[in-house]
Structure formats: structure tokens, C-alpha cells
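Note that this complex is displayed minus one protein chain, with the remaining chains in position.
Going by the order they are written in, the chains are A and B; count residues from 1 in each one.
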Amino acid sequence: MASVKLTNVKKIYDKNVVAVHDFNLEIHDKEFVVFVGPSGCGKSTTLRMIAGLEDISEGTVEIDGEVVNDLQPKDRGIAMVFQNYALYPHMTVYDNIAFSLRLQKMPEDVIYEKVTNAAEILGITEYLMRKPRALSGGQRQRVAIGRAMVRDSKVFLMDEPLSNLDAKLRNQMRSEIILLRQKLDTTFIYVTHDQTEAMTLADRIVIMKDGFIMQVGSPDEVFDMPDNLFVAEFIGAPKMNIIKTKLVCEGGKYYVTPFGAKIAVDGDKGKELANRKAPGGDILLGVRPEHIQLATAADHAIPCTLVVDEMMGSELHLHVDTEDGTRLIVRVPTLDLDKDQRKTLVAGAKLYITFEGKAMHLFNPETEKNLLT
Amino acid sequence: MSQKEVTSKRHMGLKAANRVSNTAIYILLTIISIVWLLPFVFILLQSFRCETDRGMVGYILPKVWGFDNYIKLWNSDFRRWYINTFIIALVSAVLVTVIQLCMSYTLSRFRFKMRGPLMRFMLILGMFPGMLTMIILYRVLADLGLTQANAVPGLILVGFASSGMGYYVSKGFFDTIPKSLDEAARVDGTTRLQVLYKIILPLAKPIVIYTILTAFMGPWGDYVFAKYVAFGTSAGYNVAVGMYSWLSNDQIGNWYTTFCAGGVVVAIPVTILFLCLQKYYVEGVTGGAVKG
Partner (left out) sequence: MKQYSDLEFLRLSKWQRFCYKFLAFFAAIPHAIANFFIKIGKGIKTAFVKVVDEFRDIGLTFAHGDWKTKVSYLVMGFGNMARGQVLRGILFLLFELVFIFYMVTTGGYWLSMLPSLGKQGPTKEYDPIYDTNVTTYHDNSFKILLYGVLTIFFIVAFIYTWRLNVKQNKIMEGILKKGGKLKRDKDDLRSMVDENFYKTLLALPLTGILVFTVMPIVFMILVAFTNYDGNHNGYSNALFSWVGLQNFNTLFSWQSAGGGQSYSATFGEILTWTLIWAFLATFTNYFLGMFVAMMINKKGIRLKKMWRTILVMTVAIPQFISLLYVSKMFARNGLINLTLGPQGLGWIKEPLPFWENATWARITVIIINIWIGIPYLMLITTGILMNIPADLYESARIDGANAWQQYRKITLPYMLFITGPYLLTSFTGNMNNFNVIYLLTGGGPTNSAASGAAGSVGYTDLLITWLFKITQGTEAQYYLASVVGIMVFVVVALISLVVYNVLPSIKNEEDYQ
């Protein structure tokens, strides 16, 4: 029920180590924003500055229009879920959830109402009398969320809440968080290093690296139009293939020439290049594995050798080497292959591949920026 | 040796070797236990020796048994010394624990500008022999009238005033309590003070007990400073100083067995307390050594 605004926020440790550089972001009311990035990129630090657990070296943080820099965490109207749950080991689940309410001196019957209500939603009613140590990881996680839920806070902060769970439980909890969000209908700020979580949960994703924001955008935007090489490689799995090559312009049409082939840049991207009258020259070409197709020895197809094939179930990941030794990953839906074709796809097999012209990403090799942004 | 025998030896060796080494270990442990307990058994036996010669003798089992030594003990200054020591131990246990917990909790949990320099400064201070400060502390206490017959409050004061330096063990323990608990509590709406007594103290029970226990046990063995402060006035002695005086060359002939009785009277309550709280002591000691 509140907006959060960060203006020129900086975090500096020990006078010279800068953990967060000049962070500017406005988070709207009821928005679900995910900070994502590799470890040490400053995403948790930023979250903790919003929470008030970390001093803000420079800049201001506003919650609901009020500058909260000098407020204690408890006065900021936030709730937070921690990575290791941070449940009080000496209290029962009930007491854990009721802790903040008791500090607010709420009447016990109201507390009872709220706690049992939250427990019901999270499906932990039967564990209310237990101590945290007697719970499984997933149950602890629910208690941690329950503890944050009952606070009726303006902003809900989550610091890598799923990273201590195993893969299966993580998927389950992820969908539960989506449901929770619909129920709570409040502002969420969520930190994770996992791009899948970011893509599935977020209204907007903030991708960070070394304390800088690399891109802010909806999941579609960051996937389809990565601002720079880092975002391109970070979002999407398996990782985008990056190829050093040249951009050439012939008669108003643009082509890339990877591995001796010549592939036209089609669609909006081609038009945009033409509009901008972009010069040719060295570029980095990014192609997502799902945008590479198997082809035959026909023209413009690139010959390569299969090194490893990974069967993922619904799809097949092929690691191939081109003739100059560049390793590429190709993602082929299993449905597209018939039995005989599948049998030929074994290590050592010779293949031909081609790229989908409209789904290619072009980056400046020096600045690593997308040519089209 | 045939091939078969070699193979069978290889197969049987593990169990047999184990049996041999285990037997050796049992023998060794038994010897160790005897060596470690024997002197205390001797003290106990000597305390019941009621012959005319109350000095040192060359045998262990008393020829005449009785409680004379304990009666003599009761009628001597020992009663006063015991009460002195007990008061010091009790009061120190409370005060030292409070001070050390304040210190170690702060240094474990707060990151303030002077924290690093402060810890380094205390490390350096600790390298000065404590004995050096005795001379002046004695004179200061003397000025305050807290020496000799009034040694008890003096010893308590000096003992707890600088006890903040011994924060290492409990800081090591506090460091093992995840910081996110503090943070969660602060988000939940506590002040730092409430974090301390609502979250940390309930979790720190082992280290609190450890600190109380060590603080309580310390004064029973404190000799040198107690001697300095009491300075020849029997009323201000603690048990260590008092009983040491019984072993001087001109006293030992009369007081040796009484010393043993005194030793028993001092050791029993402390040992019982210690054995009851052993678990916490071991936790503290191990944690402290590892965390430094």
C-alpha cells in the first residue's frame, strides 16, 4: 500500500569500498519488484538499506513519500523475510508469528485471530505449538512468511527466501508466493540470484552487477531487449550464445556474417538498424539457444560437430563446436525430432545450424551495449 | 608363512589389533585416573587423621580417625575466611557476569566506529602483566579504606571493575547466534534493548551460566592480590591466603591436617556446583578456545 522511491542511494564501506553506486528507482504502489544479480552485486545491500538494517551512505530512501533514512526498521512500516528464515529458536511457531503483534501491545484475542488466520492461509495450523527446530525447511519458510504477513506492513521485503530450499520445494513455494501476493495486495521487493524466480514473480526486474543497475524492465523487456551483454547473458537458460562477428550493410539491408555464413537481420531489428543508418563493423552477436535451428547442408547453414547432448525431457540441449572451435548451445524441442533424427544426434555427429534472423541481438564489442537501445 | 596364512592375517588383523590397542588404552586410562585422583584422596584421608602429630607424615591411612580437624577448623579464623571468600565469589559472580555480557554482546553485535581500535587496545592492555598494577591498586584501595580488614569490598571492586577485558569467550558464543535474528526482531518492532532481553539472553543461557560459574570459581583460588590487599590482617584473608599461611615452616607442624580438612571444605561445594553445570562449562571452554 505504498510506493518506495530511492534517489541516488549509495553504500560505501570503510570509506573506499563501494557496494552500491547511485541507485535510482521508483517502485509503485502494489508493484512486485525483483532485484536480481550475481552474488556481491549489491542487491541485498540495497534491500537492507530500504529495511533500515544498513546505513545509507548517500542519497535518500522514501517510503510512501516520507524520507526514512533516519528511521529505525520498526518505524518504517515494513515486513521482511530472511534467507535463513531467522525464526526465534526459543519460541513456538505461534509466539514467533505473534511476536511483533505483542510488541505493538495488541489485545491477545486479536493476536489469536490474526495468527490463526495467517497459519490457515499458509497451512501451518497444526505446527503452531512446535518450536522452529522441529520443522522442515519449507515449513520454516512458511512461518517466516507468516510472521511478516501479520504485520500489515506497507512494504514486504524478501531476501532470497527460497534459496535454502531444494529444487522441488522451491518451485512449489514460488507459486505460493504468487498466490500470497494476490491475497496481500501490497508492495513487494524481492531479492534473488535466480533469474527464473525473477522472471516468474516480477512485475519489474532490476538487474544489478557490481553495485550498478544494468537494466530495469518487465520480464518481457529484459528478455527480448536486453540493454547490454551482461543482461543478455544473465537472463534466460541456457545462456545466450555470444559470437564475435561483423555487421555488413548491403543495399539498405543488414547482414551478420558468423562463421562464414551470411544471415539477414530481419523484422523490427532490421528496420530499426536501417532507420538509424547504423554503420557496419565488428559486433558481438547474441543468439539464444532456442533461436538456433537445425538445418541441412543447404546455403548459409553453419557446419559444426556435436560434442555433448543433454536430454532434458521436453527439449534437447546440444553443445556443438563450429569449425573455428566456438562452442554453441542449441535448444531443440523434442517434439520436433522424429526417432531416426534423434538417433543421429550423438557425440561426433556433423550438424548444420542456422539462426533465426529476427531474434538476433547485436552488441557493441567495446561498450557491450545493445546497438538498438 | 603360507600364502593362506598371510591372507588370513590380513583379514583378521583389524579386529585383533583393535582389541590390543583398546586394552592398552583401558590400562592407560585407569592409571591416569588413579594418578589424577590420588592426591585428592590423600587430602581427604589426611583430613581425618587425629594423631598428636598434626604435621606431615610418611603414610596415608590415618592411625587415629576422627573429626578433630574439622572442629579445629570451625573454631579457627577459617570460618571468617570462608565467609569472606563466599561473599566475594557470590557478588563477583553477579557483577562480573553483567559486565562481561555487556561487553561481549556489544562487541559481537554492534559495528561502531571505535570498535576495532577498542578491541585492539584491549588486546594490547592484556599484554601487560596484571601484577604490575597491584602496587598502585593497593595504594588506591588503601586511600579508600578498602584494605586489610575491609579487603572484601576492595577485592570485589577490583575484580569486577576490569573484568570487561575478559570478554573473549562470551563474544565467541554471541558470534554464533545468527545476526539475522537481531535484524528480524528489529523489523518486528523491538528496540536494541528488547533484542537483548527478549531474543539474545534466552538463547545465551549456556554462556551466562558459564560466565557465572567461572566468575564464582575464580575468587576461591585467588591468592596473590588477596594477599596484597589483606596485608597481614587475618580478618581480611580469603581461604587461599589464610590456608597458605598454615603451611609456613613454623605453622605446618600444627596445621597440616587442618589444611587438608580446609581443602575438603573448600573443594566440596565448588566441585558439586561444577559437576552439576559441567555441560555449560565444557561448551564455554570449547567455544572460547575455538573462537579465540
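In this text, contacts are C-beta pairs under 8 Å (C-beta built on N, C-alpha and C of every residue); 3 or more make two chains touch, one makes a residue touch a chain.
It should be emphasised that the depicted structure is a prediction, and the values quoted were computed from it without experimental measurement.
**Q** In the full assembly, spell out which visible chains the left-out chain is touching.
**A** Within the full complex, the chain left out of view touches B.
**Q** Tell me which residue among B:Ala16, B:Val64, B:Ile83 or B:Leu125 touches the hidden chain in the full complex.
**A** Result: among the candidates, B:Leu125 touches the missing chain.
**Q** From the listed residues B:Phe48, B:Tyr210, B:Tyr237 or B:Phe259, report the one that touches the chain absent from this view.
**A** Residue touching the chain left out of view: B:Phe259.
**Q** Which residues does chain B use to touch the chain missing from this display?
**A** Its contact residues with the unshown chain are 18, 22, 25-26, 28-29, 32-33, 35-37, 39-40, 42-43, 56-60, 99-100, 102-103, 105-106, 109-110, 112, 122, 124-125, 127-137, 139-140, 157-158, 160-165, 172, 175, 179, 191-193, 196, 217, 220-221, 223-224, 239-240, 243-244, 247, 252, 256, 259-260, 263, 266-267, 270-271, 273-275, 278, 281-283, 285-287, 289-292.
Keep in mind that, in the parts below, only the chains that are shown with their structure count from here on.
**Q** Chain A to chain B: how many Å between their CA centres?
**A** It comes to 56 Å between the two C-alpha centres.
**Q** Name, in rising order, each residue of chain A that touches chain B in their complex.
**A** Checking each residue of chain A against chain B gives 51-53, 72-74, 78-80, 82-84, 86-90, 99-100, 103-104, 147, 151.
**Q** Which residues of chain B touch chain A in their complex?
**A** 178, 180-181, 183-191, 194, 199, 202-203
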